[in-house]
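Here the complex is missing one protein chain, while the rest keep their positions.
The letters A, B and C name the chains in turn, as written, and every chain counts its residues from 1.
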Amino acid sequence: MVDRAVPTNLPGPAPAGERMKIAFLGPFGTFCEQAVWQVAPTRSDLLPMPSVGQALAAVRRGEADRAVVPIENSVEGGVNATIDELSHGSSLVIVAEMLVPVAFAFGVLPGTKQEDIHAVGTHPHAWAQCRHWVEAHYPNVIHVPTASTAAAPEILTSVEDVPFQAVLCSKPSAKLFELEVLADDVADNPGAVTRFVMVSREGDIPPATGADKTTVQVRLPDNEAGALLTMLEQFSARGVNLSRIESRPSGNGLGSYSFSIDIEGHVREERIQAALVGLHRTCPEVKFLGSYPRVDGVRPNIRPGTTDEDFASARAWIEKILG
Amino acid sequence: MVDRAVPTNLPGPAPAGERMKIAFLGPFGTFCEQAVWQVAPTRSDLLPMPSVGQALAAVRRGEADRAVVPIENSVEGGVNATIDELSHGSSLVIVAEMLVPVAFAFGVLPGTKQEDIHAVGTHPHAWAQCRHWVEAHYPNVIHVPTASTAAAPEILTSVEDVPFQAVLCSKPSAKLFELEVLADDVADNPGAVTRFVMVSREGDIPPATGADKTTVQVRLPDNEAGALLTMLEQFSARGVNLSRIESRPSGNGLGSYSFSIDIEGHVREERIQAALVGLHRTCPEVKFLGSYPRVDGVRPNIRPGTTDEDFASARAWIEKILG
Amino acid sequence: MVDRAVPTNLPGPAPAGERMKIAFLGPFGTFCEQAVWQVAPTRSDLLPMPSVGQALAAVRRGEADRAVVPIENSVEGGVNATIDELSHGSSLVIVAEMLVPVAFAFGVLPGTKQEDIHAVGTHPHAWAQCRHWVEAHYPNVIHVPTASTAAAPEILTSVEDVPFQAVLCSKPSAKLFELEVLADDVADNPGAVTRFVMVSREGDIPPATGADKTTVQVRLPDNEAGALLTMLEQFSARGVNLSRIESRPSGNGLGSYSFSIDIEGHVREERIQAALVGLHRTCPEVKFLGSYPRVDGVRPNIRPGTTDEDFASARAWIEKILG
Partner (left out) sequence: MVDRAVPTNLPGPAPAGERMKIAFLGPFGTFCEQAVWQVAPTRSDLLPMPSVGQALAAVRRGEADRAVVPIENSVEGGVNATIDELSHGSSLVIVAEMLVPVAFAFGVLPGTKQEDIHAVGTHPHAWAQCRHWVEAHYPNVIHVPTASTAAAPEILTSVEDVPFQAVLCSKPSAKLFELEVLADDVADNPGAVTRFVMVSREGDIPPATGADKTTVQVRLPDNEAGALLTMLEQFSARGVNLSRIESRPSGNGLGSYSFSIDIEGHVREERIQAALVGLHRTCPEVKFLGSYPRVDGVRPNIRPGTTDEDFASARAWIEKILG
C-alpha cells in the first residue's frame, strides 16, 4: 500500500473522497509500477497482482477501482495475456495509456565474478529484449525464466542453490535488493518502450480531447477470403486510420483469427461511430475496449468529408429528402 | 388531350378529383406516348412537348403534374438531354420507370418503288438502331435527321420536295399517316428496349416495395486519382449494388465528370441512406433524383449485415457504449 | 482533295514518297477538318466522309491511310458512334489526338431580319452546345437538325422553302457560304472543346513520349455486383490513373455495359502492361485501341513502386528465388 503526494489528472470518475485502489502486474519494482505512477491520483492504494488476469479480475470483482497492465512492447509486440484477458469475460475498458522506457540493470550478488555467471534469471520478455547484449558480453550463458523481472532479484537473494547467477531487472529492483549492477541501460534496441494501459469498468469513457485512441477487438468471419480487406474498408470508407492492428488466434483452431485494433479517434466522434457500426454489421463479434487520450498527444489527420459537421450535414440532407 | 379508361397504379400522390396533366416528349405516335400509357391514371391529359427540356420545365413551372421522358436505351445508352436536364435547375424526382420495346416500321408513301428510295428520314437515335438493317436492304441510302421519329412521317406526307422517300417510325405513327409499311419490326438488335421515366416534383417519393431503384447524380472531385474507386467503395462498404453507372462531362472542360447512377434499393432503406451519407460527405455534389419501383420487379440481393435491423442493432450497440 | 504546305510531325509510319490519304467526318468546313490540319503531313489528300462509320471503314478497307473523327466533347460527352465503331469490326488504333475549340457562328442569308428567324438549322451536338444562348437571344425559335454543322449553311443557301432561317456552323463555313454573321463565338460553355482522334490500322503504335494515353474498351462480366470496382482495382493495384471512363451499353440489353477508358501511360510501359494483363484475365473482353501522345503534354504522376525499373527489379527478385 503506497501513498503519493503529487496530484495528477487521472482519467475517469474518481471515487469521491475515497482512496483509489489500483491493481497492477506486480511485484513492486517492475516497470508496471512505474507506469502506475504516471497516472495514479494523490490518494491511491497500489495492489500488486501475480498476473495480468488477476489484476483485471480484481477490477471485475470490484476489489480494485483500476488495473494497470502492459499491453504492447516495441520489441515483442502485443502482450497476449492482456489482449486476450480484456476480450473475454465481462467488459472492461481502457481509460488511459502510458509509455515506460525499457532498459534493464544486469545485476549480481555483490562479489560475483564474471566467469561464475552461467545463467541469467529474468522474465522471458526481458530476455527477448536483451539476449543479443547477453550473447555479446556473456557468450554461452543460458536463460532461466522467472515469473516477472522483479522476481529474479528476489529469488537470487533469497533462495539457496538458485540456478542463475545474474539477473536482468529494473534499476529500482536492483537497488531494492542491493545487487551489484554490472551494466546499466541494457537493451538490444535503444529506445525500446513498453506501453501500459489503465483499465476501468465498462461505461467509463474519458471525454474526447482531439487526440484519442479507441481500442476494439474484432473477430472476422471464418474462412472467408478477403474478410480482412473488407473489414479494413469499413475504416477507409470513413477516413479512419489505425495505429495498431494485431492478429490473435480466436481459439477456434488454426486459421481463425481475431484482431486487436487501435483506432485514431474517440467513440464520441461521428466517423468512429460510423466505422464501428460498419464493423458491428459485418463481423461476427466486435468488442469495445475503450476510448482514451493518446499519451503522445498526436492528433489524427481528419480527412475532408469526415468531420462531425460533414456527417451532420449529410444526415440533414437525407432528412430533407425523406420530408 | 387524351382520356383513358383503364385504371392503373400510378405512383405518387394523384391530384384528388382532378385530371392529371402529363407532359411527354411528343408528338403523339412516338414510343414515349406508349410509355405514358403504361402508368397514366384513368383521368389524364397528355401534353406533347417538343423537347425533353420543355417537358421537364412544364413540371417545374406547375403546368404539368408529371413528365414522361426517355432516359436510356439498350443500344445508344443514356439519353444525354434527360440526364443533364434532370441534374440542373430546381429538383425533380423520378417516381416510376417503364420499358418500351423498340422496333420500327419502314414506311413509304403508297406506291413508292424500291429504286426510288435514296434517303430515309428519322430521328438520329432511331437511325443508330437500324442503320445496319438499312445498309443491308438499301445500300447507299443516306440518313436525313428529323426532330423525332414521329416528325418523319408527318414531314413525308405534308411537305413538298421532301429530301427523303422513306421513314423509320413507330408502327402507330406509320398507320396514323397511312404509309405503306415495307418492313415491320426493323431493329439491328432484336430485343432492344428504351427505358422511360415518369418525373414529378421534389418530395414525391413512392413507398418502398422491396424492389426499388434510387437514382443519383454525383460529381467527383476534379483531377483526383482514384476518385471513382473511392466513390464506388462508399457503395460496397454498405453492400449496395449499382444497376447503371454512366459518366457525363460535368461541363468544366474535358476530364471533369459527373456520374449518373441507379442504385438497387430505396432511400427509406438504411443501407441506401448510409451510402448516400458517404457520398454527400466525400463528393462535391450529390443530387437525389428519386426512389421508385423497378419495372422488372427484381429484388436486390441484400448481403448479410446490411438489413435495416443490422443497422438498428449496430446503432443501439453504440448508444449503449455511450451510456 | 486538298494539299498542304506546312510539314508536321505526323505520328505513325507515313507511306514513303506517297501522298497520305486521310478520311474525315466531312464535309469540308466542319471542325473535323480543322482537326485534320493539326496533324496532316505536307502531302495529304483529304477525303470527306458522310459518317464516322464510313470514315473508319475507308481505313479498314485500305482506301485511306488514316481517319480523323470526333471522340469526345466537353459538353455532350463521348461521341457514341465513334466509340462504338472503333470497338467493333477489325481492329483500328488511335495514333494521335487533337483538340479543337468549339464556338459557332450564328449566320443568316444577308438581309434576314431578326423577327423572321423562327428556326435554326444545325447538327444536334451543336444545338446542345448553343441552346441556352439561342433561348436567351431568340426565344421561341426551334431547332431543325441537319446531318452536320456544315450541311446547314449549304442547305440554307441552296434549297428552296428551307424550314429554317438561321444556322449555327463553324466560322469558315459561314464565310464559305457568304452568310451574314449575326454573332460570333456562340457557345453556352466558353472554353468548350471537341477532342478528335486520328486512327490507323492495327499494329501502328507511336513511340512512348512520357506523356501518353492508352485507350481500351472493356466489357464487364454481366450482372456481377462490384465488377466495376474490381476492374478499377486492376488499375489502382499498379498505380495507374484514368483520364476518361465512359459507359456504353454492350448491346446485350439494359444493364449490360462496356467501358471506354483512357489510361494515363503507354502500352510500352510496364505498369500499363501489368494493368492490361489484369483486365485481360478478369474481363470477358478487352480491346486495345491505341497508345499515343497526349495533346496536352501532361506527364503522369508515376507513383513510387511503379516505374519500369521497379517492375524489372521485382521480377529479377522472383527469378532469383526460383533459382
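Remarks
We take it that a contact is a pair of C-beta atoms (placed from the backbone, for glycine too) under 8 Å apart; a residue touches a chain by one contact, two chains touch by 3 or more.
None of the values given here were measured: they were computed from a predicted structure.
The missing chain, though absent from the view, touches A, C when the full complex is examined. Listed residues A:175, A:244 or A:315: the one in touch with the omitted chain is A:244.
The residue from C:46, C:147, C:187 or C:205 that touches the chain not shown here is C:205.
When the full complex is taken into account, the listed residue touching the unshown chain is C:268, out of C:19, C:43 or C:268. From the options C:45, C:188 or C:310, the residue with contact to the unseen chain in the full assembly is C:310.
Residue-level contact of chain C with the missing chain is found at 203, 205, 233-234, 236-238, 267-268, 273-274, 276-278, 280-282, 286, 288, 304-306, 310-311, 313-315, 317-318, 321-323. For chain A, the residues touching the chain absent from view are 50, 53, 72-77, 80-81, 99, 124, 128, 131, 142-147, 159-161, 163, 189, 191, 193, 195, 225-226, 228-229, 232-233, 236, 241-249, 251, 253-255, 257, 301.
Keep this in mind: only the chains that are shown with their structure count from here on.
Of all chain pairs in this entry, the one linked by the most C-beta contacts is B-C. Among the other chains, A has the CA centre that is most remote from the centre of chain C.
Distance between chain B and chain C, defined via averaged C-alpha coordinates, is recorded as 26 Å. Counting partner chains per residue, chain C has no residue touching two or more of them.
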